[in-house]
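For this view, one protein chain was removed and the others were kept in their places.
Letters A and B mark the chains as written, and numbering starts fresh at 1 in each.
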Amino acid sequence: MKTVFKKPESLTDAKFHYCPGCTHGIVHRLMAECMDELNIRESTIGICPVGCSVLAYDYFNCDMLEAAHGRAPAIAAAIKRLMPDRTLFTYQGDGDLASIGMGEIVHASVRGEKITVIFINNTVYGMTGGQMAPTTLLGQVTTTSPYGRSKDNEGYPAKMAELLAQNEGSAYICRTAVNNPSNVIKTKKAIKKALQTQIKGVGFSMVEVLSTCPTNWGLSPLDSMKWLEDNMIPYYPLGELKVKEDK
Amino acid sequence: MKGNEALAEGAIIAGCRGFFGYPITPSSEIAEYMARKLPGLGGVFFQAESELAAINMVYGGSSTGKRVMTASSGPGISLKQEGISFIAEAELPCLIVNVSRGGPGLGGIQPSQADYFQATRGGGHGDYRLIVLAPSGAQEMMDYTIEAFDLADRYRTPVMIMAEGTLGNIMEPIIVRKPEEKSYDKSWAITGCKGRKPNIINTLHLSSEVLEERNRHLAAKYKLIEQNEKRAETFLTEDADIIVVAFGLMARIVKKSVMEARKKGIKAGLIRPITLWPFPDEHFKKAAETVRLILSVEINMGQMIEDIRLSVNGKVPVEFYGRIGFTPNPEEITKQLLLLAEREGF
Partner (left out) sequence: MAKGRVSFFIDRCKACGLCIEFCPKDVLAFDTDTINILGYHPVALIKTDGCTGCGICALMCPDLVIEVERE
């Protein structure tokens, strides 16, 4: 018998605190598998956000720093500049990255910081109880858009991958989802490519992962997967938006 | 050498190899100096997109164990408070320079001491302090900067230098002293976990027990700093009837007034706090035994006076003279001293 699947070394033994069926756990694992496969665990420094994944420092088995809300890209950029041969990643939710941290992420991408960003788009603020995020879809009801998000009142949802892809400094930008096995495999490939882009020194890399928040969506884990497919993918199309091969 | 340059050169001598900042008058010269010098020394100069980003870069930079700093002024220092609070809790050494200007709001670029409360009470959210040093000349801009990095490493805490804009521009001869090399344990740094267990730098403590434990730990550290690091300069205080208290730029000016008042027969003296936090309260407790009146002279509307009053605990009356937008000149303060002496009859 050969083992086809076991916990990657780049994760600790700690149990995730996430809600049942929350896809944060899948993305953590994919990231850790990529670190294992690229053999970079010991040279990687991860920055976790403020949001449901704030405790990610307990889960990734590498040096970790917990950032102030939205500031992870600035922190990662500084560490990368001081230690260019380390691999830096940030792991951020949509409130963290696309709202309060909009300035930091845009400038990291504009400048072409050689860091990798894992961006979890689940359309809501998970940790604080399901408030509206910049990525909340039009018509979507949240605790702070109780009548459904409207373009005239709350404005349009932010398309971060498209926004960042246009920056010269962005070397690899891809949007994926984790709603089914085939998309999970594609997400892992994208994360690996993003890390390789950083290691090659080409520029800024980000994978936007469409994820679920069963708890705040008020859906079962499986129905959440379907909701993601039916509602998120049409507005947030999947695929690579920017692939720069050379420095 | 100009004060700002002396400070920047002091940082380089101290081994600072990371500067993260955002331009603001009157601090920008420090950034400009570092931008010229650091790349050639294998260091990192980084102009951030904002002070929020800059202080978080300091947070990241200091977490690698390297000596890093930022410099800013009024509105910029306000934006940095978020990060300073994180850095204090994470117990990371770094230097924050406030070349201070007048507020509130955008205020003005005139030299000011209006950020005294902000600097000495922590400044951001939560229960923490910064060591705050107030130089009063170009030489001290350099010397205190070198020392600030040592204090930061020794206590694993952010240190602030408060310098009024005028000090940054003051041109004075400098003697460059090479500090003795000290080494500090930085096994906590995040550098990649090769050959060891992963390090975590974190300020989140969800359990009540851990949160209280952390705050008690910080409080104990601040107690220790209070025990060891209070500093003040005294000038003609031995026989003084009236003591003027001033720090930084203001202390230079007050010295002249004290001498002038002495010529006119008034026994005046000066206490100049060098550490604004920890506040050198013992100097005041001692002075309160003999002195008849204390006058706090500040370039603000009265902030340090609260610490003086706490220190003398009602034993001596403490009066205030201050301006903002203008720096009180020696004649003004001498006049103030003469008026007080006449009123009090000494």
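The working rule: a residue touches a chain if its C-beta (ideal position, glycine included) is under 8 Å from a C-beta of that chain, and two chains touch if they have at least 3 such contacts.
In this text, all values refer to a predicted model and were calculated from it rather than measured experimentally.
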Which displayed chains the hidden chain touches across the whole complex: A
Contact set of chain A toward the excluded chain (per top definition): 1-7, 11, 15-16, 18-26, 29, 180-181, 184-185, 214, 220-222, 225
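Operating definition for what follows: only the chains that are shown with their structure count from here on.
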Averaged-CA centre spacing for the pair chain B and chain A, given as whole angstrom: 40
Contact footprint of chain B on chain A as seen in their complex: 41-45, 47, 54-55, 57-58, 60-68, 71, 74-79, 81-83, 86, 103-104, 107
Sites on chain B touched by chain A in the complex: 17-18, 20, 44, 46, 48-50, 52-54, 56-61, 63-64, 66, 68, 82-83, 86, 190-195, 198-204
